[in-house]
Every structure is written in structure tokens, then in C-alpha cells.
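Pasting in a structure now, in C-alpha cells, and then I'll have a few things to ask.
Entry: chain A
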Amino acid sequence: MPQIRFFAERCKGCGLCVLVCPQRIIAMSEELNELGNPFAGLTEPARCTYCATCGRMCPDLAIEIEDDSPSADNSTSSE
Partner candidate 1 sequence: MAEKVLFKGNELLVEAAIEAGCRFYAGYPITPQNEVPERMSWRMPQAGGVFIQAESEIAAINMIFGASAAGARCMTSSSSPGISLKQEGISYIAAAELPCVIVNMQRGGPGLGNIRAAQGDYFQAVKGGGHGDYRLIVLTPATLQELYDLTLNAFDYADYYRNPVMILGDGILGQMAEPAEKHPYHPILDLPPKDYILDGCKGRNSRVVRTLFLHPADGLMKHNLHLQEKYARIQRELSLVEQYQTDDAEVIIAAYGISGRAAKGAVKAARREGIKAGLIRPLCVWPFPSDVYRRAAERAKSFLVVEMSHGQFVEDVKLAIECRRPVAFLGKGGGWYPSQEEIVEQIRRLANEKSKPSTARGKR
Partner candidate 2 sequence: MSQTSETRIIIAGFGGQGVVLTGNLVARAALIEGKNVTGMVAYGAEMRGGTAFAAVIVSDEEIACPFVEVPDVAIVLNQPSLDKFEPDVAAGGLLLVNSSLVKRGPRRKDIDYVWVPATDIAQSLGNLKVANLAALGAFVRHTGLIGRKSIEKAVEELFSMKNPAMTAVNLAALNAGMEQSRLEKAASKLQAGK
């Protein structure tokens, strides 16, 4: 199964991921991270389609997707 990870410590709280998520399942936290920002996370992980739209929009590379399933598409991974 793919895994989507939100790195709270990298998040600057801009909320652009919330804005673009096609499933509308991303929200900003009430609490603040060490930088003093609210940070993004999934409200309903089960509904995530791993489309990576949030990650594309994130200016801070705070969202990554890992996929260990055999059919994983590696097109955007590193060289």
C-alpha cells in the first residue's frame, strides 16, 4: 500500500495543499509546530488516492508518497 507522509516540521502552514486536494481531506492543525506554524495533515486518510496533487503544490517539499506495492510508478523519484 502507498504511504503518504506529511512532515510537520517542514510545514510553513501556507495551506495551499488544503486548497488543491481533490478529495478535500487535508486540514491545518490547531496546534503549532516549532516554527510557530499550524501544519497540514489528513482528516480522512482512507479516502486518499495518492494523486500527489498536494505534494506538487507544496512549496516546502513537506509531503512525500512512498509505494512499496509491486506496481509502483517511480516516475517522479530521483535519478
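Methods note: contacts are C-beta pairs under 8 Å (C-beta built on N, C-alpha and C of every residue); 3 or more make two chains touch, one makes a residue touch a chain; residues count from 1.
The set was built so that all candidates are chains of the complex that A comes from, given by their letters.
Because the structure is predicted, anything quoted here is derived from the model rather than measured.
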Q | In-complex contact of chain A, chosen from 1 or 2 | A | 2
Q. What part of chain A is in contact with candidate 2 in the complex they form?
A. 32, 34-36
